[in-house]
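Only one structure is covered here, and it is reproduced in the block below.
Note that one protein chain is taken out, while the other chains of the complex remain in position.
On to subunit A.
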Amino acid sequence: MGQSLLCGAWVLFALLSFVDATVLFSTLPRTLAVEDEIQNQVPAMGLAKAGDDHLVIRWVLNATAQEAAAPGLDASYEKVSLKLCYAPVSQVERGWRKKNDDLHKDKTCSKAIATQKYTSQGNSTVWRITKDVPGAVYFVRAYVLNSNGTQVAYGQTRNLITIEPISGRHASIDVAAAIFSAFSVGSLIFFLALENMRGRRSSGSK
């Protein structure tokens, strides 16, 4: 009985090791250097338009970190996941973008940009800002993932970019709204007038 319990416990622990252990952001070393640059249609400092402009992101293993730490630092590095993250100013009063040290619960970086294979020479990517990005102030963060998909290191840009969203409005929607509203009020007035006339006619004929 005791032995089968022990056996069961081992199996459980073995299984648990495959489950993502809670990763705390504060424990991750910042070993990557990340830079971004806006490619605007219309030049504007630090301002990008969703749907039109592109973001060029370059990341590389930080040289000083490599020298200071033991070699083989990046042995476990498999992939690099690039994400668009909300700057603190855009997280104020918006609990759905809240920062949390537990990366499972953290909602700072909700927009995935790209995932690339890790190389020590670094890489870059050009990303067209999609139309579903909300208007806010952002920075770019790169998480380094190991073969399990768990975050083991990170890097992020130092400067902030502001993204202007699309409005979502179209001239055709505006016109349709106007027509439907006019129809609503117009048909009401028509029916009331009709009943009024009918009433007057029937009382007149009495």
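We adopt the following convention: a contact is a pair of C-beta atoms (placed from the backbone, for glycine too) under 8 Å apart; a residue touches a chain by one contact, two chains touch by 3 or more; residues count from 1.
One rule holds for everything that comes next: contacts and distances are computed from a predicted model.
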| item | value |
| --- | --- |
| Undisplayed chain, where the name is taken from the UniProt record, one of "Nitrate/nitrite transporter", "Large ribosomal subunit protein mL62", "Par-6 partitioning defective 6 homolog beta (C. elegans)" or "Palmitoyltransferase" | "Nitrate/nitrite transporter" |
| Hidden partner chain, touching residue among A:L32, A:C85 or A:A136 | A:A136 |
| Residue of A:L24, A:V56, A:V126 or A:L188 touching the missing chain in the full complex | A:L188 |
| Interface residues of subunit A (partner: the chain not displayed) | 92-96, 105, 131-132, 134-136, 165-170, 173-174, 176-178, 180-181, 183-185, 187-188, 191-192, 195, 199, 202-203 |
